[in-house]
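The complex appears here without one of its protein chains, the remainder shown in place.
Entry: chain A
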Amino acid sequence: MSSRRSGSTPRITDEQIIELVSKLQQLLPELRNRRSNKASASKVLQETCNYVRSLHKEVDDLSDRLSQLLSTIDDDSPQASIIRSLIN
C-alpha cells in the first residue's frame, strides 16, 4: 500500500492494519460493546467517520452555547471569580 514511498517506509502488513483497526474500534462508542470483537475494517472506518462528525457537531453546539453564556455573565458573579482564580 505504501510502496509508492521510495524505500523510506516498509510495506504495511495486514496484521498491522488489523491491529490498528481493532484499536480504533475500542475507541468508538458504537462498536465497543459488540460481542463479536471483529467488525470489518470498512464498518470501523464508517463508524469512525460518523463519530468524528458527531464530535465536531457537538463542539459547534457547545461553543454556540458557551459564547451565549459568556456574554451574559456578570463580572461580579461567583463563577467569574472562580474562573479568575483558576487563570491566575
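Simple rule for what comes next: a contact is a pair of C-beta atoms (placed from the backbone, for glycine too) under 8 Å apart; a residue touches a chain by one contact, two chains touch by 3 or more; residues count from 1.
Criterion: contacts and distances are computed from a predicted model.
**Q** According to UniProt, what is the chain that's been left out of this complex called? Choose from "Syntaxin-18", "Trafficking protein particle complex subunit", "IBH1-like N-terminal domain-containing protein" or "Geranylgeranyl transferase type-2 subunit alpha".
**A** Spelling it out: the chain absent from the display is recorded in UniProt as "IBH1-like N-terminal domain-containing protein".
**Q** Please output the residues of chain A touching the missing chain, sorted low to high.
**A** Given the touch definition above, chain A has residues 1-2, 4-5, 9, 12, 16-17, 20-21, 23-24, 27-28, 42, 45-46, 48-49, 51-53, 55-60, 62-75, 77, 79-80, 83-84, 86-87 touching the missing chain.
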